[in-house]
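This is the structure, below, for whatever I ask next.
Of the protein chains in this complex, one is absent; all others appear in place.
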Amino acid sequence: MDNKIKKAYDARPKNWVFELVLAVIIIGLMVWSATAVETSGTNQNGGKIAINILSGIFHPDTKLLLNLTNQGVPYLLLETMCIAFMGTVVGAIISIPLAFITASNLSPKPVAFIGRMVIMAIRTVPSLVYGLMFIRVTGPGAFAGLLTMSLCSVGMVTKMYIEAIEDLDTRILESLDAAGCTTWQKIRYGILPQLMPNFASTAIYRFDINLRDATVLGIVGAGGIGAPLIFAMNSYRWNETGAILAGLIVLVLIIEFISTKIRVKLARG
Amino acid sequence: MSIYDKIFRPKTYTLPNGKSVQQKASRMPVAVVIILAMLILSIRITGFDMAVLVKRMNQFFVILGEMFPPKLEYLSQVWGPLFDTIKMSLLGSVIGSLLAVPFAMLASTNVIPNRAVVAIVRLFLGVVRTLPTLVSALIATYIFGLGTLAGTTAIAIFSFAYIGKLTYEEIETVDMGSFEAMEAMGATKTRAFISAIIPQVLPMYLSNCLFNFEGNVRYAAILGYVGAGGIGLILNEKIGWKEYSSVGMILVALFVTVFIIESISRAARKKLV
Partner (left out) sequence: MIKFENVTKKYPNGFVGLKNINLEINQGEFVAIIGLSGAGKSTLIRTINRMHDVTEGKLTVDGVDVMSLQGKALRQFRRKIGMIFQSFNLITRTTVIKNVLTAFVPEIPWFRAAFGIFTKEEKIKAMECLDKVGILDKSFVRADQLSGGQQQRIALARTLAQNPQIILADEPVAALDPITATQVMDDFKRINKDMNISILINIHHVDLALKYADRVIGIRAGEIVYDGPSENVTDEVLDRIYKGSNDKASKSEGAA
């Protein structure tokens, strides 16, 4: 009996080499990455600035916050929301054909691979480069912003669409076939009802993210609340910064709350 | 019966045999109206114009055309900032993810019975997550000066909030049976948490961390704009000088890097889950 236990003990999996190597790699990576922490010398006023920022954020400029003209926070937020909304719509539409040619259960392998590469390339280009390219097309402003936003959305949205397509339940097609449906009737009644809630849910989720990322657009002059925010910060107007940030944070939290509700409803019915 | 059903009365169908069924009024028309209204408003405010898009779309490819072929000689100068970006995102992701753990525990209803604490921590995580990364990077440059430290801080803040949220959701869905079993065997709450909850949460947590890191590498590329170091710095510079073939080189290098990191991370995540 003892012998048997000893044998079983000796046969225990020995992972320590693998674990040691992994640990060395991880620690090595940490040390390596820590070497990049360089600054141009910490500003002596750093602490003071931090306090200024905080006090600015807690004492927002109420005049700006409640200003109802084109320069006021409410209008800027509305514009940002519109950019994010249209950006999501356009991005979601671009993603549909891309997802269908990249889904591995529908497309031949080489086509799917090319599709994957295209999506990845679209995703890699930083948004400000897109912003720059679109400003040539439409001139500076919200239009360029929404186009930039739509291309930035394509990566994630397509990926989630592909997952939905690959999860399709094809047994329904069998029953529609047995009932005498044509190919397009099978798509309309077998595939679309399965995909629609998924696609809608993905788009809503992406709208959330786009709203949050919309500030980036401001820096290239592509409209929305980003530009005034960065200007206010660059000129140390912390009360204005606070007003804009407060508005943005409240808006994003509200939209997130609503969109989560809708998505739960879509998933459970 | 909700208010909606009181305004829009349910439809009643009666069968020939006298039985009847009620169909609640569909929410679809309301959704369609809201979406249409938002579309019209958005098109008006953003000035979306299909005609302009069709007519001038070729302009989009002008800069793209100038980027190719990329200027290969420039590659030697890309390495430094590129590695800075990777280091920034790696360190920032790790710090943020580690910091997130105690907060995630405080935000889980099955660990902390006190509803108020949970609500406050969640709101805190929510607000931090809403803070645009670019803004936190800019603030960080004011405090820490220009350079990668600012970028690292911004990434750490974002990772903290993102991982924090995912982790508390993960902890909440954990099977509490093994926790109870540990307590029944006489373990303290802390011990029970360490040996019953952590092994269940750890694989998903690590997987989320890797995913977060992937995203951060891409995101870190724009932080250069506010002077937070990394590849964004030279990208911004070259765009400013309109040296588009160098921009092309930077983008190609970034693409290859992201591809490699994503491949490794995807393989690792498959192993984890």
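By written order: A and B. Residues from 1 in each chain.
Basically, a contact is a pair of C-beta atoms (placed from the backbone, for glycine too) under 8 Å apart; a residue touches a chain by one contact, two chains touch by 3 or more.
Quick caveat, the model's predicted, so the values are computed rather than measured.
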Next on the checklist: With touch defined as in the header, list the contact partners of the absent chain among those displayed.
Outcome noted: A, B
Checklist outcome for this item: Where B:9, B:24, B:191 or B:242 are the choices, the one touching the absent chain is B:24
Checklist entry - Among A:97, A:139 or A:193, which residue is in touch with the absent chain? => result A:193
Next on the checklist: Even though one chain is hidden, which residues of chain A still touch it in the full complex?
Outcome noted: 169, 171-172, 174-182, 185, 188-190, 193-194, 196-197, 269
Item to check | Touch residues of chain B, complete complex, unshown partner | outcome: 13-17, 19, 21-24
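Note that only the chains that are shown with their structure count from here on.
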Checklist entry - chain B touches which residues of chain A in the complex? => result 29-30, 32-43, 46-47, 49-50, 53, 78-79, 81-83, 85-86, 89, 120-121, 123-129, 132-134, 136-138, 141-143, 145-147, 212-213, 215-216, 219, 223, 226, 229-230, 233-234, 245, 248-249, 252-253, 256
Next on the checklist: Quick check on the complex: what are the chain B residues that touch chain A?
Outcome noted: 38-39, 41-43, 45-49, 52-53, 56-57, 59-60, 62-64, 83-84, 86-88, 90-91, 94, 126-127, 129-132, 134-135, 138-139, 142-150, 152, 218, 221-222, 225-226, 229, 232, 235-236, 239, 247, 251, 254-255, 258-259, 262
